[in-house]
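This report concerns only the one structure given below.
Removed: one protein chain of the complex. Kept in place: all other protein chains.
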Amino acid sequence: MSGREARVWLPGSLDELWKIWSDAPDAVLYAGGTDLMVRRRKGGPLAGSDLICLERVADFREIREEGEEILIGAGCTIASLMDHPLVRQNFPVLTQAFKVLGSPPIRNMASIGGNICTASPAGDTLPPLYVMDALLELRRENGLRRIPIREFITGPGKTDLGPGEVLSGIRIPRLPRYNLHHYEKVGQRNALSISIAGLAAIARISAERTIEDIRLAWGSVGPTVVRSRNIEKALTGKPLSSESMEAAFPLVDRAVSPIDDLRANARYRRILARNLLLRLPFRGVHP
Amino acid sequence: MKRKTERQPCEAGRSMPRLDAYAKVTGKTRYASDFYAGDMVWAGVKRGGVPHATILSVETEEARAVEGVIAVLTAEDVTGTNRQGVVRKDQPVLADHRIRHRGDPVALVVAESRRALREAVDLIRIQVEPLRAVLDTDAALRDGAISIHEDHPGGNVLLEGTLETGEGEDAFAQCDAVVEAEFQVPMQEHAYLETEAGWSVLEGDGVLKIEASTQTPFRDRSEVAEAIGLPVDRVRVIAPYCGGAFGGKDGVTIQSLLGLAAMRVPGRPVKMWLDREESFLAGVKRHPARLRFRLGAKADGTLHALSADLDYDTGPYDHLGGVVTALGLEHAGGPYRIPNTRVRARSVYTNNPVGGAFRGFGVPQAAAGMEQVIDMLASKLGLSPVTMRLKNVVRRGDRNAIGVAVLSSTGIHECLEVLEGHPLWRDRRAWKDRCPPARKRGVGVACVMQAVGYGPKVPDVANAKIELTPEGAFRVYCGVVDMGQGNITTYLQIAGHVLSQDLTAMEPVLPDTDQTLPSGSASASRTTFTFGKALIRASKLLKRRILERATDLLMEEDPRNLDLVPGEVIHLTSGKRIPLSQIALILNREERFAVARYRAPVSRERPTDREDLRLHGIPHTVFSFGAHLAAVEVDELTGRIAVKKYLVISDCGRLINPRLFEQQVHGGVAQGLGYGLLEDMIVRDGKIMTGDFSTYIIPTALDVPNMVSLAVQMEEKSGPFGLKGAGEVAVDAPLPAVANAVADACGVRITRFPMTPERIMEQLERSGEPAP
Partner (left out) sequence: MKIDFELNGKPVSVDVPGDRRVVDLLREDLHLTGTKEACGSGECGACTVLVNGESRLSCLMLAAQLEGKSLTTIEGIGQGKDLHLLQKKFVEYGAVQCGFCTPGMILAALRLLRQNPRPTRREIREGISGNLCRCTGYQMIVDAVEAAAEEIGDERA
């Protein structure tokens, strides 16, 4: 560990950020610090690095409607999003995930951008963002690009974030046609618990309880979030029933590739990946 | 006419608020970890890092060269015995030639700052020759296994004992039904929120002062003195309120290291405070155990034969592992009359983390086995688990499973009767029928007992001292640590009851080897029991002295015409009052103090002639009891278990402070639920894989149900105001109660605990339970 004390900056705007960053290009970004500070404690190169805290970059804290999309600033905390009417009304599946992320103080600190950039297969906001086909906005000093979340996350802890680039916002289309919104995570306990397996689902269910359209994404059962068009196609047109779900089990088996870790073994994760589908028929459907 | 006072005198039996709570809710309480001073230095250690090895050399030059490093010490610098321990002193302060587990301290660094400390610790190199690591009890017992302590005559067996009654195992032939099972229960971390902490200073008069988060200041003093080579009277140990302990601070943690460090910087305070990861690495754990049980009964449900084998993994040192083993042996048969038994328990040295004292002391393991097999047997015989237990629990005067007559108060039958009549039991069918989709509900019970005190050979003694201060208040010199149980409040309540004073007129002196008197450990459910009794005696002595003096002042003949009221002595016939401050003035210093001693009773029974087993506590004579009920819901899709309702009925004698008692019950149940359901300590190659709070999962507020706690208050004559111990018994039952409830819900039993959803799901699948 280096004896030098690290410098810390708190830019208030994007312009300030670019300026600071060009003067200290090796500085590491953080927002809530709930991932970064924990890693830093463990030592390694992060322990002594200079830091730029994004929590005061005003541009990153906005939530606004842009036509058929809603733009969420990457720096928004989980707690602020959980309470936000635009998010609550439009993206119940995301709100459900927020509610089971960490604990109240973690949610007050943690940002949605941090959850995405950490790119953990267990990240709770990721399966909902995958089913909603969220589009990420990445900025560098003189440029902006947009990229679907599933292309941005390339592996466990790996992203397509370039040098000098930040995640500034998340664009999510409104999805009025979906009347079933579901997120369930299985963890080791009821709070402060990292996902062993999770399932996000949004679906359009007809009055006769037929699945007209469904999107599914699993967390913690592969190196990145698993979304399978095959399964979604197979379920479309089927009744919302346990039998339909069970019929999709072989496809689920093929789609997931879980591992053993301290929290659970792969075998159990496979069982969960299937069984979590069986919860859907019990879910309430909005008219 | 009696004057009404605003202040209510203390009274045994009333829930008085905790005295310590006021400072705790404002953050004012100073724990050992809260000490900071301008000239303070830091101490820390380099730990072994390998499970088993011979140390070739310890290279400290680079560490010494770090700016701000004051000293780096190794075993060579320890002038005392360099050994600590309670029964067998087999644990080095700094490892000499051998590393026996990954957390063994090898070198001690003293530095001006934490930064320098960390840097120096990282730079120390230990050259070792690896030895084959002994990673489980089977490996330790195998022929040719390497001895972890070459000087131990028992090889890798720390302690082994077998007790037999009646015809022993032969009696199984006479049983109508027999069940058999093997279980494995996990290592458990205490997870007190305040990790091991303290500070020390070598004072001008040559006295080494150590303030530490500890349960055992008096024992620490002699252990430290011997280990680091000081006369006992040159060591002083102070024990402030402690941020949780549960047995994990029953003995020396950092005290000797602190002492060694402080000797290097005379006059400057040295602080040591383990971070959470180091606390996991170095601290003692609940012993993991393998349990084999065989239980037989007659057709009517009368228990007839028991055979039990308990193997405890004690890690590399005897941190009370022998006592844990003996308690397991004594409690293996639970609170039942079983005429023919053979029970064997042993603790085995390994290179795993150190097994040690933990609330329940070997009993939660034993109860995990016994309380499940008795349920299995009941179901085989078609009896309800409550009926089965009612038929067999001990009543006062009966002989328990090791053949010892239970002569003290025995309320387990009464507990069970209350349970049987409780709506949670009576209406269980209706509750189970209202189960939501994809879930199964079940209700389970468990009955447990827990010995109080040290047993027949180690004197269970407390010495109480109380002072009438010159101001007319009372000062209680508390010899036993308050690690959160609230016993200091209970002590004042006890003294206040005898002296008819309210809490505002009383203050405690916390344990300090210079000021308070030796009174043993805060453990073994004895904290209030033994000291409380001594304190009643001391308070009565002081009361008599005060009243006698008051009779002189009033020229009254008979002290019975006088009594104490808050702050005053009152003359009952004339109504005259004398303030206590006035009486304090006419007493000389010696007279203002009263001291008394109490030694807890011991059993005269001899279930064994083996003196070593008796030394480790067999048999006890006073037991607390409990009957628990858990109502659970199992999620068939995920295997997750939700404990929905929980009922505890305890027999811990008469309660002095019902609220504080209930706190012990709640805390014990929560810890027991963690043990049964969540806390899966994973150790591979002697290494803890779940060594922090993100991977070692203890219950949050969302994981513990609302609990109902009831008490059958039967008087125990040997205890203060009829009380028995209450600190441990509640932790013994949750694991089996939940396991029995899960079996009731979905017909599966797992054999390896905790009951993680993964294990439940595996069983559900295996049992062919179709997923819906």
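In this document, chain identifiers A and B correspond to the written order of the chains, with residue numbering beginning at 1 in each.
Heads up, the rule we're going with is that contacts are C-beta pairs under 8 Å (C-beta built on N, C-alpha and C of every residue); 3 or more make two chains touch, one makes a residue touch a chain.
Model, not experiment: these values are computed from the prediction.
Asker: Which chains here touch the chain that is missing from view?
Answerer: Its contacts among the visible chains are A, B.
Asker: Determine which one of A:Val8, A:Ala58 or A:Ala247 touches the chain that has been left out.
Answerer: A:Val8
Asker: Please pick, from B:Tyr241, B:Tyr477, B:Phe529 or B:Phe625, the residue that touches the omitted chain in the full complex.
Answerer: B:Tyr241
Asker: From the list A:Gly102, A:Pro127, A:Gly169 or A:Pro281, which touches the chain that is not on show?
Answerer: Touches the omitted chain: A:Gly102.
Asker: If the hidden chain were put back, which of A:Glu16, A:Glu55 or A:Glu246 would touch it?
Answerer: Spelled out, the listed residue whose C-beta touches the missing chain is A:Glu55.
Asker: Since one chain isn't shown, list which residues of chain A touch it in the complete complex.
Answerer: Residue positions of chain A that touch the missing chain: 5-10, 32-34, 37-38, 41, 51, 53, 55, 79, 102-106, 108-109, 190-192.
Asker: Could you please point out the chain B residues that touch the chain left off the display?
Answerer: The missing chain touches chain B at positions 15, 17-18, 20-31, 33-34, 36, 190-195, 241-246, 275-276, 483-486, 659-660, 662-663, 666-671, 692-694, 698-702, 704, 706-707.
Operating definition for what follows: only the chains that are shown with their structure count from here on.
Asker: So in the complex, which bits of chain A are touching chain B?
Answerer: 1, 3, 38, 103, 186, 188-194, 196, 242, 262-265, 267-268, 271-272, 275-276, 278-279, 282
Asker: Contact residues on chain B for chain A in the complex?
Answerer: Touch residues, chain B against chain A: 115, 118-119, 122, 437-438, 637-640, 678, 682, 689-690, 694-695, 697, 699-703, 756-758, 761-762, 765, 771-772.
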